[in-house]
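Presented below is the structure to which this report refers.
The complex appears here without one of its protein chains, the remainder shown in place.
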Amino acid sequence: MTIRTLVWGENVHEQTNKTVAELYPSGMHAAIADSLNRNDGIKADTAVLQDPEHGLTAERLAATDVLLWWGHAAHGEVSDAIAERVCEAVWSGMGMIFLHSAHFSKPFKRLMGTACNLTWREAGERERLWVTSANHPIAEGVGPMFELENEEMYGEPFGVPEPLETVFVSWFQGGEVFRSGLTYKRGAGNVFYFRPGHETYPTYHDANVQRVIANAVRWAHNPARRIADPTAAPNVPVDEAPEKITERGARLHNPGEDGFR
Amino acid sequence: MTIRTLVWGENVHEQTNKTVAELYPSGMHAAIADSLNRNDGIKADTAVLQDPEHGLTAERLAATDVLLWWGHAAHGEVSDAIAERVCEAVWSGMGMIFLHSAHFSKPFKRLMGTACNLTWREAGERERLWVTSANHPIAEGVGPMFELENEEMYGEPFGVPEPLETVFVSWFQGGEVFRSGLTYKRGAGNVFYFRPGHETYPTYHDANVQRVIANAVRWAHNPARRIADPTAAPNVPVDEAPEKITERGARLHNPGEDGFR
Amino acid sequence: MTIRTLVWGENVHEQTNKTVAELYPSGMHAAIADSLNRNDGIKADTAVLQDPEHGLTAERLAATDVLLWWGHAAHGEVSDAIAERVCEAVWSGMGMIFLHSAHFSKPFKRLMGTACNLTWREAGERERLWVTSANHPIAEGVGPMFELENEEMYGEPFGVPEPLETVFVSWFQGGEVFRSGLTYKRGAGNVFYFRPGHETYPTYHDANVQRVIANAVRWAHNPARRIADPTAAPNVPVDEAPEKITERGARLHNPGEDGFR
Partner (left out) sequence: MTIRTLVWGENVHEQTNKTVAELYPSGMHAAIADSLNRNDGIKADTAVLQDPEHGLTAERLAATDVLLWWGHAAHGEVSDAIAERVCEAVWSGMGMIFLHSAHFSKPFKRLMGTACNLTWREAGERERLWVTSANHPIAEGVGPMFELENEEMYGEPFGVPEPLETVFVSWFQGGEVFRSGLTYKRGAGNVFYFRPGHETYPTYHDANVQRVIANAVRWAHNPARRIADPTAAPNVPVDEAPEKITERGARLHNPGEDGFR
């Protein structure tokens, strides 16, 4: 079984910033997809903001098992309708991984229900990611910790709900900490946030980062058949109740009528 | 210390449905506020959909410790901007209680990050709410369970994230179950969902329901000073890092510049 | 890859109660193992209380990926040392599934940290298990709910910590509810509690129950290499700190000395 993976990138700084273009000549999304494609059982493709419908048609989402999202400068250019479509795909069972500055992307804010804010500093300082959940499948193979010599700092408080599990916590040279690997479930979809990945550093060329992302793709994949209508709120007619009952009192709706939304 | 409480009602069926108007001649919001005002330490006021800005100006939210929300037929008439304002108030520390059909209200869906769907049946059947968290402050005084002789059924799966705590689970005469009391935290705000309250039954006149709602107001109240800007993502300049560091590598932003959103 | 599964049964009522012996002539553990062995990728064996060391030597636990536990009349006859050995195996990464009356077994109480109590009634009443987590892998293939025509009732409050996820909630004919499928993580081990299985009813011959148990075995399996010493608390010598530091102030221990326990 192959996990159909789609790496979405906003693809802006790769076009406008010399440092980023040199680090990721085919784009960050392509670098991430290339590293995923070196794993058996994962088949990664890419889509970008500039594609029609941002490359995220209903058909393509239906054929995607796990979606990765990297965005930073152009969160506001993502269509509200497409962001909602992505969330519905998650609720129906698509796995989703948010990378670094995607903490402020529309789908992440929508799925978390919070402000998703943090403190930050661009100084190329050392980050050390500690595994806080021993033997978690997402941390497989990276040891008790790993280091990134140059990264942007993200600091607490991170404005997200309590996760299902905290997998990584980061130490920063400048004195801050950050919960940098967090798991969530939203509907039938598994969601993972992974902190590293500032575009002016070679983070997505790092072997440990690549390994965590591949692990996360496998973890996020829910093999169950996708839920056909993940927002349906079906009426159960009185005569189809599991136990026999007789209707009593006043009601608002006629039999079979849709509920209010 | 008095908890400044605001009960928001959409106030539609009270005007259009004879059964509802007879049960709640001053409106459901007024009935709920009246019962809250019989508790020492709670001062409850009301607001309705039809008020200017739905009665939810920034000033009023800033002066509200706990907001209760009942809506059903007119979720779509609530302004997106005001729904977002309500969510920001929660993130800043305002407590919030969602009642019954408010599971499909804009603020609840926004705060949960999920579809918030369920199954339902209007048959006036018996509901029995069991306390699943012994001695939880929200369940204080109602015993191990209490019954409502006539209620609408809501059935699982309830499309919400795993709660911090499950306080009540409902048994329905027709054979379904529902997690009917759930706690969440969103930013600095405590959030409680409480299932009962279909408008064609006298649920908000029930002493146990009134007691749970008053308990929930006390539980949801966060006495800390509200966070001034709950969505801020401040830059920490290099020379203000807690530990002395030297900037390295390329950066996107000039010192003091705002981040992307 | 085959999941090495061990079904542990206390094997008491099968020997002393005619009804149980007729339902499960080879023992409940054997019936459960037989049904598991009809699944590709699962190889199930059995062990019983009466075996030397209850069949749970260190070597056998080390070679077990997932352990299932059924006990009722003889919880007190399980050796404390072996119960602790089982818990350490869980912390090292062994999956574990507790069935029905195992809620009062020594390993379950030890892993939960709570009283694990509940209310109960033996009346052969109808139980209906509703899936509360849509598309959860443990609920794969059983539909939105399934029924057991005759079961013992277990009622809330169930004295356990909040789970990672609530997968099933049961409706009982007599009016109670119960959170009957709960997931936990303890160290590197995945833990699942599954309610049905009173010994005087044919529950473990039910196709849905068998399916859930097989699903749970797959879910609980952590393929990572087991943690060698899951209770170790290693000292990090000053000169092996990730960042260079100089020792300051008074200390209790000499370099390399073990900590207190």
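We just call them A, B and C in the order they show up, numbering each chain from 1.
Quick note on the criterion: a residue touches a chain if its C-beta (ideal position, glycine included) is under 8 Å from a C-beta of that chain, and two chains touch if they have at least 3 such contacts.
This is a predicted model, so every value here is computed, not measured.
**Student:** Going by the touch rule at the top, give the shown chains the omitted chain contacts.
**Tutor:** Contacts of the omitted chain with visible chains: A, B, C.
**Student:** Which residue among C:184, C:204 or C:219 touches the omitted chain?
**Tutor:** Considering the complete complex, C:184 is the one touching the chain left out.
**Student:** Provide the residue numbers of chain C that touch the chain removed from this figure.
**Tutor:** Given the touch definition above, chain C has residues 13, 17, 19, 72-76, 87-88, 91, 101, 104, 110-115, 117-125, 150, 153, 155, 159, 161-162, 164, 173-176, 184-187, 199-201, 230-238, 241-243, 245-253, 259-261 touching the missing chain.
**Student:** So that we can see where the missing chain sits, which residues of chain A does it touch?
**Tutor:** Residues of chain A in contact with the hidden chain: 128, 130-134, 144, 155-159, 162-166, 169-172, 175-177, 179.
**Student:** Spell out the interface residues on chain B facing the chain that's missing from view.
**Tutor:** Interface residues of chain B facing the absent chain: 93, 128, 133-137, 140, 145, 147, 164-165, 171, 185, 187-188, 222-224, 227, 242.
The criterion applied here is as follows: only the chains that are shown with their structure count from here on.
**Student:** With chain centres defined as C-alpha means, what is the inter-centre distance between chain A and chain C in Å?
**Tutor:** Comparing mean C-alpha positions, chain C is 31 Å from chain A.
**Student:** I'd like to verify one number: the distance from the centre of chain B to the centre of chain C, where each centre is the average of its C-alpha atoms, in whole angstrom.
**Tutor:** Inter-chain centre distance comes to 36 Å.
**Student:** Could you tell me the distance, in whole angstrom, between the mean C-alpha positions of chain A and chain B?
**Tutor:** 27
**Student:** In chain C, what residues contact two or more other chains?
**Tutor:** Touching at least two other chains: 128, 133-134, 164-165, 171.
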